[in-house]
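With one protein chain withheld, the remaining protein chains of the complex are depicted in position.
Order of writing sets the labels: A and B. Residues in every chain begin at 1.
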Amino acid sequence: MSRSTLLRHLVVTVACGVLLFGLTYALDPFRDYQLATAAAYLCATAGLTLLAGQSGQLSLGQGALMAVGGYTVALVQNQFGAHNVTTQWALLGSLVAAICVASVAGAVIGVAAARLRGPYLAGLTLVVAVAVPSIGTLWHSLLHGDQGLSVYLLPAPASLGETFPLERWQAWLAVIAALLTMLALGNLSSGRFGRTMRAVRDDEIAAKLAGINVAGTQVTAFVVSAACAGLGGGMLAVLAQSVSPGAYAFTLSLNLLLAVVVGGLGSLTGAVWGSVLLVLLPWLADDLTNSLIHSPAAQQRLAGNLSLAIFGLLLVIVMIAAPGGIQGLLNRAGRRVRGRRERVAAYRAEPSAPDAQPHAPAASRTSIPNP
Amino acid sequence: MDRFVFLTVYGLSRGAIYAAFALALVLIFRATRVVNFAQGVLAVVSAYLAYSVSGATGSYWLGFGAALVSGLVLGAVVERVVMRRVEHAPPLNAVIVALGLVLLTQGILGMIYGNQYRAFPAPFSTVAMTVHGVPLMTRYDLFVFGTVLVLMLALAVLFTRTATGLRMRAAAFAPQVSRLLGVNVGRMLTLGWALAALVGAVAGMLIIPTGLGLHPTAMDLVFVSSFTAAVVGGLDSPIGAVVGGLVVGLVLSYVGGYLNSASTPLAVLALLVVVLLARPGGLFSASTARRV
């Protein structure tokens, strides 16, 4: 990767950061919390899109790795709490611990996974996703079973003012974590490691012939995505100020997968769309339900169920209408707009050019196949 | 010894049902290379129809028949209307569409039937018959074993002895060649989905009376156990599905009985890791190791 790419990534990250920083002031605390939740999900989905989309390994167990991160943060933070640590930097320590422990867990799964393909890997990781939360129950003395642990969290720094909402502070933390994750993964995937991963995904034998360590690449991808999931899970614990097996259940793993595929598999921007949908869709579906139905009898029957159905229907429609996910759809639209602009530019530069057809009806223009 | 016998029979009886359900997953995987995450919810829909028919007619068997027919129809409809549209998309898209169908269907069932558990009666006594004072198995267990056995024999005959079965296998393994030879591959796919949904519906009818009852999410955990079973056995192998189902059933029963119920998911994980480390394609895979 060239130096200027790194620079550009940095510039984009900082720009996003500034914008989002301003945004947190424009939003009310609940929106800030939603933004924070989406950012926490983004840490995990960005890692998953790298793993599934670029290294070609499907994992249904990211939720379990998030649980590892979340419980690590809870245990470390509560130790800080017990020893009256009052510096905000302590949280950084907990999150680094979460990343490390999740990476180790990811390495263990990754080593087993490197021997497996497609649905077999999916099966193994699915069972991991179901089994890991049950450790909370088995190790009751430390992890407190279904009830889980509450997470010691300092209030927002006093220097921000008395009335500064905790949710905005949480949004800052989560957004910083998400931006750092995106920056790291963006660099990773546009660099040498990204090319190696994609080579392994596309043709293992060719990659091996080219001297690539196939298993090593796959395990590394797993560890990287596990680290991201650990950070995301740790951030969720910070947001919720609690962890419990139910919060990291198998549905979380499915939701993450759903987010990366609907967003656009393999694309980091797609992961952004997916994470946002995870937060906004259930809430929008719920809002829609409430505005549609007024009779109390129908409400009792439809409450919850209608939003579930709408959520499901949307998934089916998006996947059928836009197989490349939202990012695929946007790319297509972007290419179309750009294509038209380039054709118009070509016409202006050289009006007599035979391939420019200024008088062609609009319909035929859209029939030009996309590149 | 009594306990061992009891836990074994109990595990085999549950395992037989997981086996049937895993078989449904394998049928679709062989045909389309897709793990059908909507298999469980299709079975639940059939069971709800059976519930309504049984309730209206008072006959369990009419309900059972309705479940079989609705399984066939549902499988075909889902393949034709929905899954065909993602056939040429990346395989993960089919998984997400199936998950979308799960949520959609669970929402609709919740609206129609409500989210309470409905008592779903077993057609035979569930009181254990004792042999020399040892409770051995219930009549219902016998019914389960019999039904699953009949189902498997019927599928074996279909795929090895009939022209339709051969066409289905050909369409699954070599769609291009089959097409050249005049096989309607699309129709075979539809038929495969219909059959799988029928098998899934039977499994649902068998397992729901043993659980909390009928509920939109009644098959969620059965799906997890059965998918595990199919992976243990090898997703391409019908025999593997049967063996995998029985093994998973036994592991769940022994661990639940001798240790505790919270340990069962970890025990299943351990089983899967051991099997897949030895044979990455499942017990009955054709090749033993990943080709690199």
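General remarks:
In this section, a contact is a pair of C-beta atoms (placed from the backbone, for glycine too) under 8 Å apart; a residue touches a chain by one contact, two chains touch by 3 or more.
In the analysis below, contacts and distances are computed from a predicted model.
One chain of the assembly is not displayed; among "Acyl-CoA dehydrogenase", "ABC transporter substrate-binding protein", "Lipid kinase" or "ATP synthase subunit b", its UniProt protein name is "ABC transporter substrate-binding protein". One chain is not displayed; in the complete assembly it touches the shown chains A, B. Check B:30, B:167, B:215 or B:279 against the missing chain and you find that the one touching it is B:215. Residue in contact with the omitted chain (choice from B:40, B:75 or B:110): B:110.
Not every partner is drawn; the one left out touches chain A at residues 2, 4-5, 8-9, 11-12, 15-16, 19-20, 23, 26-31, 33-35, 37-38, 134, 137, 140, 145-148, 150, 153, 155, 166-167, 182, 186, 190, 236, 239-242, 244-249, 251-252, 268-269, 272-273, 276, 279-280, 282-284, 286-287, 296-297, 300, 303-305, 307-308, 327, 330. Of the residues in chain B, those that touch the hidden partner chain are 2-3, 6-7, 10, 14, 106-107, 110, 115-119, 121, 126-128, 130, 135, 138, 210-213, 215, 217, 221, 252-254, 256-258, 260-262, 264-265.
Assume only the chains that are shown with their structure count from here on.
Averaging C-alpha coordinates per chain places the centre of chain A 32 Å away from that of chain B. Listing the residues of chain B that touch chain A in their complex gives 29, 35, 82, 85-86, 89-93, 95-97, 99-108, 110-111, 114-115, 224, 227-228, 230-231, 235, 262-266, 268-269, 272-273, 276-277, 280-282, 289-290, 292. Interface of chain A with chain B (complex): residues 52, 58, 112, 115-120, 122-124, 126-128, 130-131, 134-135, 137-138, 204-205, 208, 214-215, 250, 254, 257-258, 261-262, 265, 301-302, 304-316, 319-320, 323.
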